[in-house]
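The complex appears here without one of its protein chains, the remainder shown in place.
So, subunit A:
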Amino acid sequence: MSNPLRIFVPVKRVVDYAVKVRVNATKTDVDRNVKHSMNPFDEIAVEEAVRIKEKSPKTEVVAISCGTAKSQETLRTALAMGADRAVHVEVKDDSTLQPLAVAKLLKAIADKEAEKPDLFILGKQAIDDDASQTGQMLAGLLNWPQTAFASKVEINGKDLKVVREIDGGLETVATKLPAIITTDLRLNEPRYASLPNIMKAKKKPLVKLTPEDLGVDISPRLQTLKVEEPAKRVGGRKVENVDELVDKLRNEAKVL
């Protein structure tokens, strides 16, 4: 049995993974008037934290989200999955909130707490900006070890062992808490929140903060000049049989 930990789990509200996004009319962003849900990698992060808590019940799991008022839905989902309390850093417009600013907000929250967290578990990337930066940046700002792209996590007291997905295979690294983990797809299978747990989650504490409360400048470093549709492929041609396929590849596409 491991010691009770304080685990912070940042979660992001993003356009649902199954939505086919479209560039908006002004070519400044994608159309956001679509279904949103918790970033899939963050669900895996919440699940991992809750599993740690299930082994060591005094563990506290704090879900954090930086974004518009609607991010509270995402925090309630994390609470329904088993997080104990939530912190919402509210901004009016989250389309310009970038990984460096989020990492600074998360560090400020950790600094503000009477008792520091032992562990941050984040998703390895958000499926909207596809940046894959926030966890590594937070680790840098805190000067903590980072174990990114985790597919297996073992905690024993203050010892942390993580199997990481790397190019070509897997790598194992060992470190001490406090530390940062970012989750890869294979870490676990997130649970669905049950209706009773969704009801209970409504009563769990949710604290609201602003970037000003935390003294963090969130002004974007990157300005998006334009957003465009990717080049369209002209696909859709069918061949009748393997002979025709081989012929086309040899004589038309000339790739064989």
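Criterion: a residue touches a chain if its C-beta (ideal position, glycine included) is under 8 Å from a C-beta of that chain, and two chains touch if they have at least 3 such contacts; residues count from 1.
Note that in this section contacts and distances are computed from a predicted model.
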{"item": "\"GEO12048p1\", \"Probable electron transfer flavoprotein subunit alpha, mitochondrial\", \"Origin recognition complex subunit 5\" or \"Cytoplasmic tRNA 2-thiolation protein 1\" - which is the UniProt name of the missing chain", "value": "\"Probable electron transfer flavoprotein subunit alpha, mitochondrial\""}
{"item": "Full-complex contact with the absent chain, from A:51, A:161 or A:200", "value": "A:161"}
{"item": "Where the unshown chain meets subunit A, residue by residue", "value": "15, 17-18, 20-21, 23, 30, 41, 98-100, 103, 124-125, 127-134, 136-141, 143-149, 151, 161, 164-176, 184-186, 221-230, 233, 235-239, 241-243, 245-246, 248-249, 253, 255-256"}
